[in-house]
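The structure appears right after this line, and notes come after that.
Only one protein chain is missing from this complex, and each of the others stays in its spot.
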Amino acid sequence: MPLLSKNKAEAVNEFNQYVKPVSLWADAWKRLKKNKMAVVGMWIVGLYLAVTFGAAFLPFYSYTDQELLHANLPPSTRPAGRVAVERLESRRGELLVAMQASNREDLKRDLDRVNEDLDRVRFELDRDPVHKRVYLLGTDYLGRDMLARTVYGGQISLLIGIVGTITAGLIGIVLGAIGGYAGGWADNLLSRFVDIMYSLPYMLVVIIIMSMFKDSSNATVLGIPLNIIILFFAIALVSWLTMSRIVRGQIISLKNSEFVEAARSMGAGPGRIVFRHLLPNTVGIIIVYSTLQFPSFIMNESFLSFLGLGVSAPYASWGTLVSEGVQGMQLYPWRLVVPATAMTIFLFAMNFLGDGLRDALDPQSKNRS
Amino acid sequence: MSRFIVRRLLSIIPTLFIVVTLSFFLIRLAPGGPFSREKKLPPEVLQNIMRKYHMDEPLLNQYFRYIGDVLRFDLGPSFRNKDHSVNELIGKAFPVSLHLGSMALAVALFLGLSVGVISALNQNKWPDYSAMSVAVLGISIPLFVIGPLLMLLFALRLKWLPTSGWISSRAGWATVILPTMTLMFPYFAYIARLSRGSIIEVVRSDYIRTARAKGLKESVVIWKHVLKGALLPVVTYLGPAFSGIVVGSVVVEQIFVVPGIGRIFVQSALNRDYTVIMGDVIVYSIILMGANFLVDVLYSMLDPRIAYK
Partner (left out) sequence: MTDDVILQVKDLKTYFKLDEGLLKAVDGVSFELRKGETLGIVGESGSGKSVTNLALMRLVPVPPGRIAGGEVLFNGKDILKMSDAEIREVRGNKISMIFQDPMTSLNPFLRVSTQLIETLVLHQGLDKKAAKEKAIEMLKLAGIPAPEKRIDQYPHQFSGGMRQRVMIAMALSCNPEILIADEPTTALDVTIQAQILELINELSERLGTAVILITHSLGVVAGMCDNICVMYAGRIVEKGNADEIFADPKHPYTQGLIKSVPRLDRENKQRLYSIPGQPPNVINLPDCCPFFPRCERAMDICKSKYPPVSAVGKGRSVACWLYGEGK
């Protein structure tokens, strides 16, 4: 049987055609690699994961250190002290002009403060290493480094996405598999429940829950702020619905197929059928759906944070940062643009990766050109 | 068909009941109340207020009283906004939100379908690539990012459009543009992708090959034979799109200061204005379930294979 030879070099037929048998996964990987956007997406997602979770080992400034003299500095490659001095000088110039023009005494106090700050920065400029800092992406209203805040904000956002996807995935797979395989009253009960949950305006319920527990944000459980835990549960509790529907549908359509009949005829029990035959055949669609759901977790969390109902200080997520950035966007646009861009690029990459995975793993698309 | 409609409409009632019950207890069981955050009131004044709103009674009594009121279409007084009833507040805000939402949905549908058809017919050529890149962008950017960015660009920098307000304000109809564009963007993007994908799939199907083998013009093939089948997934998506727009309008109204029920909702949730939250939840639930119902009816009208008994 030369066609089934294990030796790769011999896997050639009479026509010198290469006939190496490919597994589903190798085939999918090959197709994924051919999709340029998906590969770019994969690299970007990898980079984000590495930077955000390796942030502690990378030379970022602290994301909590406030340096009021550096408040609202624009992005620059020069030391912060110099940028601050320049800005204070131009501010003083503006004030002097304004005072001469309108003879406004009330501006005198502003001028005094600017002079005071200016003296302080100039004095500290070469003594305090703080002024040697370089804020590549500017600072926020408390003089915190936007780069560090965006990276650490990403850490929270990604963490919520990952944990949420895993929880929702586990609940959805287990309940979907049970409903789909068992059928009968168990399936009926679960489906009814899912239907009702579906028709609830669930994001609104989450908004209510979060606003109810907003005041208890100081409490912690195991060192994790209570409101992050509640947020997490609120989102995860409803997001398993779609996963369970998908898994249920897959299981039902597979459970009556010939290969399952064959397994059953050879005496395989329900456990073996579900775990060895049914679930492995749904892994593709589970992966695809999880990849597509991951960004929606991040979006939902940020949505709540934007409304002031999500993660609260000292923690910050991308949503919190965007929401803070909106406050001063006319004068300090980088405070909005930096976290917004970081978040958009990640979600963009995630979507391309998810699309690529779907095309690669969905057997229906296999024969398409 | 009519029996299906009646049964479908009746099934809304128990779901609505569950929503109301769930939200009622969820809100009441959470710590704090509508008056806990104001300055410390003297105990006897607080007592009076509590009695006035029947909040000194057992929770279950309050629940049944509330259900009774709702059945008489009375959503009660607002706790925070003492001059207005919840009916008045929502009655004033609802048309604004309805206007914004339906406009966003209409624009998303129109633009999404047009872009989807054009992309599908130019598959893998530059109009397709550029349209689909915009579409992925639309799906990737959250509303609360695109909204402020649009505002920053068109209102604050270019000063073409007003930053906030609604039609009755000084800026007039121009106020509608930015909120609508923001709210419709993700749904436009999704509809464009969805319709493109399903058109491409239908074009490859056997029955389109039959239509071509009959000698029909390509335009007839597309408009008569492809579109009807290809639009079904879009119709199915209208339900989720609608609820997405409802939730999204909460943020958009917040960003652009639109006086709709979304703004009221967030304010009342933060203020613990119990009756207003409940009223909002009821209105939202009815809208969402009504929309899903309409989508089901529409679907059954488009797909002859579905027969409702």
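All chains are identified by letter, namely A and B, in their written order; residue positions are counted from 1 within each chain.
Quick note on the criterion: a residue touches a chain if its C-beta (ideal position, glycine included) is under 8 Å from a C-beta of that chain, and two chains touch if they have at least 3 such contacts.
Bear in mind that the values here come from a model prediction, so they are computed numbers and not experimental data.
A.B. asks: Among B:R28, B:K92 or B:R212, which one touches the chain that has been omitted from the display?
C.D. replies: Here the residue in touch with the unshown chain is B:R212.
A.B. asks: Among B:R7, B:R51 or B:K228, which one touches the chain that has been omitted from the display?
C.D. replies: B:K228
A.B. asks: I need the residue numbers on chain B that touch the omitted chain, in ascending order.
C.D. replies: Residues touching the hidden chain, for chain B, are 204-218, 220, 224-225, 228-229, 302-305.
By our rule, only the chains that are shown with their structure count from here on.
A.B. asks: Averaged over CA atoms, how far is the centre of chain A from the centre of chain B? Could you give it in whole Å?
C.D. replies: Spacing between the chain centres: roughly 24 Å.
A.B. asks: For the complex, which residues does chain A have touching chain B?
C.D. replies: 196, 199-201, 203-205, 207-209, 211-216, 295, 299, 302-303, 306-308, 319, 322-323, 325-326, 329-330, 333, 336-337, 340, 343-344, 347-348, 350-352, 355, 368
A.B. asks: Which part of chain B faces chain A closely enough to touch in the complex?
C.D. replies: Touching chain A: residues 15, 18-19, 22-23, 26-27, 30-32, 136-137, 139-145, 148-149, 151-152, 156, 204, 243, 246-247, 250-251, 254-255, 265-266, 269-270, 272, 277, 280-281, 284-285, 288-289, 292 of chain B.
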